[in-house]
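Before I ask anything, here is the structure I am working with.
Shown here: the complex without one of its protein chains, the others still in place.
Going in written order, the chains are labelled A and B, and every chain counts its residues from 1.
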């Protein structure tokens, strides 16, 4: 008896050990080239900055973290809020939120449209959303530039139609970044929304109409609550990469309209302040983690409701 | 079947690795973007059977940061004059003694005993030019020989200006605009400079590098930028005119230097000697439209460069131009803090 149980336990232990061995390569690669460096960066954020970039290795300093929010005036050394940083933080959050809202406003009807097609054509519509999604981010950003630049399609068409007589300056503005982010991240909204709408039970919708609900009411009271997990997932999937966007503002923002990603890059390049760059990176990561936490709690709650 | 496919792809991949090494040697150049004549590189590759790779950077600070970080893999870098002493002091450059090279006799004496590299122990001239104003005269027709174009822009130009994101050039013009001297430590003056730049920046469209296509195309109507790029813009669109800021404008020279941890030192020295050959120096200038520092290169240059208003400084503006010397470390750190304020 005991020996049989012993054998089973031994087998289980062996199984767990071989499972650790099997997963070791993946864990090691990720540790070496993704997670580990984050800890080094955390350490760097607490070191003194070198004169021309880099850090003074091992020299402890809180200056990096201090300068995330505060600055010493160049001329009289008074301490004030680093309004330049704050405005970039604010711009990043604002643009990411607007991007999320706009992609939701466009993506929800689109996902609904796909989900209500006959089953065999749905795949084709989904495929049409997937293609831009798998196209290189940079190429899509560049494609957007073709649309919004002064001699781009948008301005040309509006001038031809007589709506405007001077091209509207969109490039290098916040609006340009917004156009780019909505375009680039839209599929990330549509796909999870579609996944949850596909499972939507239209008998519930029918029941709603049977009870004389209006279309708007059915949408608001029945459909939206049912696809809420999709809405939350899509919003998170759009919000997180928007917050850390780097390529889109770099190409469409013209070096003037910066977002957090560009502020970080600046510190590691011309700004010559690695500890500050590291501190901002960790702040950005913390913001993303908070967003993810909100998502996980939300998902758990709706899971409890439906399951 | 799939296994065969895998082996085949792996083999091609390996061949690809091997394929890059057919030349006798390699040379990794780290230079400003859009600055290196492809024809000249091709000629060098063929003459010495060396495979040249060029990587672009867009500011002195970016280049310095990348090289200082280490593991960069470059052999040659092309810093601007007042940055050369920093590179030397940081121990990043090799004392390659170009002054003892065969073609050094071609260097214009004006560029030999330069303050940033006396006697040229580290670097050889690449190109030099001035930073000035480029304006689309269809949009704005009045006087353009002033820094006011980008510091106090006329209404027609507000929101259509691009300014080179290079600290020294921008600060120099602004200090001069207020009548100060380069390397000044006068706090009152510098406060005015910073406030002016922060205010003026709201009236700019961009601080970017894509001038040679966006200025002629009309995306920008005015720029504060380097004369060669503005000349190229004018060749694409005759409405573009060049202005010399009468308050003062910087003259720059970028010099070719070899990095201390270069892997291909011999090829890098060959390259240094190569670009001091008048014909080759002329190829560099013909591409980027800046003057070089090599005697006798003029005869190989395209005709339009000999009379270009961007390159031939009118007598009345000659005195306004000044070579930027390196300021003391305290001043440099003060200036870079102002610059950080502007960039944010």
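Just so it is clear, a contact is a pair of C-beta atoms (placed from the backbone, for glycine too) under 8 Å apart; a residue touches a chain by one contact, two chains touch by 3 or more.
The rule is simple: contacts and distances are computed from a predicted model.
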{"item": "Among \"Intradiol ring-cleavage dioxygenase\", \"Fe-S cluster assembly protein SufB\", \"Spermidine/putrescine transport system permease protein PotC\" or \"Roadblock/LAMTOR2 domain-containing protein\", UniProt-listed name of the chain not shown", "value": "\"Spermidine/putrescine transport system permease protein PotC\""}
{"item": "Chain not shown, its touching partners among those shown", "value": "A, B"}
{"item": "Residue, one of A:48, A:168 or A:219, that touches the chain absent here", "value": "A:219"}
{"item": "Given A:15, A:59 or A:73, the one touching the chain that is not displayed", "value": "A:15"}
{"item": "Those residues of subunit A which, in the complete complex, touch the missing chain", "value": "12, 15-16, 18-23, 25-27, 29-38, 40-41, 44, 105-107, 109-110, 112-114, 116, 123, 127-132, 134-140, 142-144, 146-147, 149, 151-153, 183, 186-187, 190, 202, 205-206, 209, 215, 219, 240-241, 243-244, 246-247, 250-251, 260-261, 264-265, 268, 274, 277-278, 281-282, 284-285, 288-289, 292"}
{"item": "Residues in subunit B touching the chain absent from view", "value": "2, 6, 9-10, 13, 16-17, 19-20, 26, 28, 30, 33-34, 53-56, 58, 69-75, 208-210, 212-213, 216-218, 236"}
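Throughout what follows, only the chains that are shown with their structure count from here on.
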{"item": "Subunit A and subunit B, separation of their C-alpha mean positions in angstrom", "value": "36"}
{"item": "Parts of subunit A lying in touch with subunit B, wherever the complex brings them together", "value": "50-54, 74-75, 84-85, 87-88, 149-151, 169, 171-172, 254-256, 258, 263, 266, 268-273"}
{"item": "Contact footprint of subunit A on subunit B as seen in their complex", "value": "59, 61-62, 64-66, 68-69, 86, 90, 159-160, 162, 165, 167, 187, 190-191, 194, 201, 204-208, 217-219, 329, 333-334, 336-338, 340-341, 343-344"}
